[in-house]
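A short write-up of the structure that comes next.
Of the protein chains in this complex, all but one are displayed in their positions.
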Amino acid sequence: MTISNLEIGLYIFVLSAFLGFEVIRRVPQLLHTPLMSMTNAISGIALVGSLLIAGAHRTTLSTVLGTLAVIASTINVVSGFMITDRMLRMFKRRDERKE
Amino acid sequence: MTISNLEIGLYIFVLSAFLGFEVIRRVPQLLHTPLMSMTNAISGIALVGSLLIAGAHRTTLSTVLGTLAVIASTINVVSGFMITDRMLRMFKRRDERKE
Amino acid sequence: MRDNIIAVSYLAAGVLFILALRWLSSPRTARRGVQAGEVGMLIAVIATLLRSEIVSYEWILVGLFIGSAIGVPMAVFMPMTAMPQRTALSHAFGALAASMVGISEFYLHTPRIDHFTMGALGFEVLLGSLTFTGSLMAFGKLQGILPGRPIVYRGQNVMNLSLLAVAVGLAVYLVVDPSVSALFPIVVVLALVFGVLLIIPIGGADMPTVISLLNSYAGLSGAAMGFVLNNKVLIIAGALDGASGFLLSVIMSRAMNRSFRNIMFGAFGQVQISAAGEAVDERPVRSGSAEEAAMVLETARLVIIVPGYGMAVAQAQHKVRELSDLLTRRGTEVKFAIHPVAGRMPGHMNVLLAEADVPYDQLIEMDEINSDFPRADVAIVIGANDVTNPAARHSQGSPIYGMPILEVDKAQSVMVIKRSMAPGFAGIENELYHEDKTMMLFGDAKAVVGGLVHELSQTGVAV
Partner (left out) sequence: MRDNIIAVSYLAAGVLFILALRWLSSPRTARRGVQAGEVGMLIAVIATLLRSEIVSYEWILVGLFIGSAIGVPMAVFMPMTAMPQRTALSHAFGALAASMVGISEFYLHTPRIDHFTMGALGFEVLLGSLTFTGSLMAFGKLQGILPGRPIVYRGQNVMNLSLLAVAVGLAVYLVVDPSVSALFPIVVVLALVFGVLLIIPIGGADMPTVISLLNSYAGLSGAAMGFVLNNKVLIIAGALDGASGFLLSVIMSRAMNRSFRNIMFGAFGQVQISAAGEAVDERPVRSGSAEEAAMVLETARLVIIVPGYGMAVAQAQHKVRELSDLLTRRGTEVKFAIHPVAGRMPGHMNVLLAEADVPYDQLIEMDEINSDFPRADVAIVIGANDVTNPAARHSQGSPIYGMPILEVDKAQSVMVIKRSMAPGFAGIENELYHEDKTMMLFGDAKAVVGGLVHELSQTGVAV
């Protein structure tokens, strides 16, 4: 990593963190539990890094660790999005209830 | 400019534009006029580019245009911040009025 | 090492600009926002001056000096009523700087410019140049230097669009083959001309929306400069600016019930308002004197003041505050009803009343105050017209149909202060003036409100 990569990373990190604060503070209490599982799902983006390690096939150690990482992040992605959706489907307004 | 610079620029632009929307939609109507003059002041950041041209002393043309640009952006910076502050000083709550 | 310090400084400046806008979300923190912005700008400028590209400071100092010599008096002496003009002028300066920098960059590097840089440069110079002349035209119209009425002729839209198409086409050609540098000045000139033509068909009263759009263009051209110079704080500030201008024009268009497309394409197809087709309201109009009005006000418990563009024209805000203070001292509750597009600029009424020392917690936004009108004994409409017009609620053919209004007609009685029966910005009649409960107080807003103040202070407090 060069210093300019570090700089770019910092820009992106700072802007995203700011944006995260602004966006998340507008999530109502009502949806705080789905918010938690949604961020769990998004944290599954570690999958990107894991795939790169598992698929690069460089050393046995890295392939094993990479595959473990793929498993762990896939669990997060799959269960995170599914649970969030399952929860959100339950939230209904009074007028939507009798369908 | 390389393609990777373009990519980085796009990331920063998109994140900042998003952040701008989130932040600015929370500015109340009450302060829309100061908001306009504040963004005028911030747009004076073109000063950064202007200084680089005016100070590099490469061709006569670029020095002249650069100096013009420095003048134009300095006007924005100086008058923008000063007017915004002048306006905001006028906004008082009922309990602050009798001071 | 120096490069790292510079990189960190730019990041810090970007963050401070974001904080500056964030703190504008409340009047309590807004001044802190200005300070954040100032510090950010200072940091960015100092960091730039440290850069190795800068070899001589003489012209920089000259520029900074002249700029401050113009900017400081402008800030100190500018009357608050001139804010729309000032904003237009400021966009012109911003766009000027962007295109000057773009032009310099082009001639410094031509003919060895890569495609990407040329693309960003083209964008910067095109937008910058058209925003420059467009904003100057807008300034001229608002300041009254140029005639405010729209200048329209046959085939105007076709001509404007073809001009723009040619300019964009040449710019694209330059991107494909950046060595044909002779095309560049043509692009600049076409863009400058287009900026003028863009504003000609737009009436002075439609300027605020256009100005916001130009704000957004100026921001985008600044961001493009950031791409050209590979400078991230320019990109951040440009994006913030672009977002702000865009949002404000959307807010205005919504509150004015104009279509979003109408706004996006700015001037093209500006709505032609024909007041002719409408049936004339034949009910009589009741005109009253300051004395009669004062008598009604004496017994009121809740009075809602509805200011509009006429208050700005007459500079009546100080007299209005006197009236409000007088009523308050007599035990009457006074509130101000602020429509989002009252006046000619977002937040116009708020700034004027703040200038006259009206506390901002007395300025109530439309959604909140509308439920109070039925309780109000008197609604005093001071130089407002369209924003109170009940036609918006029921008259489907009206140009303001569907626009949310201040429900002044729900008050127990209404007083309207204006000089004549002339229509407002939208050019349509206002049936409110013909209602039984309405009393017209004809005259300049400052004079009439002054008269009310005089009458009210004559009679003792204990009525």
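Order of writing sets the labels: A, B and C. Residues in every chain begin at 1.
To be clear about the criterion, a residue touches a chain if its C-beta (ideal position, glycine included) is under 8 Å from a C-beta of that chain, and two chains touch if they have at least 3 such contacts.
None of the values given here were measured: they were computed from a predicted structure.
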item: Shown chains that the omitted chain touches within the full complex; value: A, B
item: Residues belonging to chain B that touch the chain removed from view; value: 3-4, 7, 10-11, 14-15, 18, 22
item: Residues of chain A in contact with the chain not shown; value: 1-3, 5-6, 8-9, 12-14, 16-17, 19-21, 23-59, 61-63, 65-97
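The rule is simple: only the chains that are shown with their structure count from here on.
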item: Between chain C and chain B, distance of the C-alpha-averaged centres to the nearest whole Å; value: 16
item: Euclidean distance of C-alpha centroids - chain A vs chain B, Å; value: 34
item: Interchain centroid distance [CA atoms averaged], chain A/chain C, Å; value: 41
item: Per-residue multi-chain contacts in chain C, two or more chains; value: 14, 18, 22, 232, 236
item: Interface hub residues of chain A, defined as touching at least two other chains; value: 11, 15, 18, 22
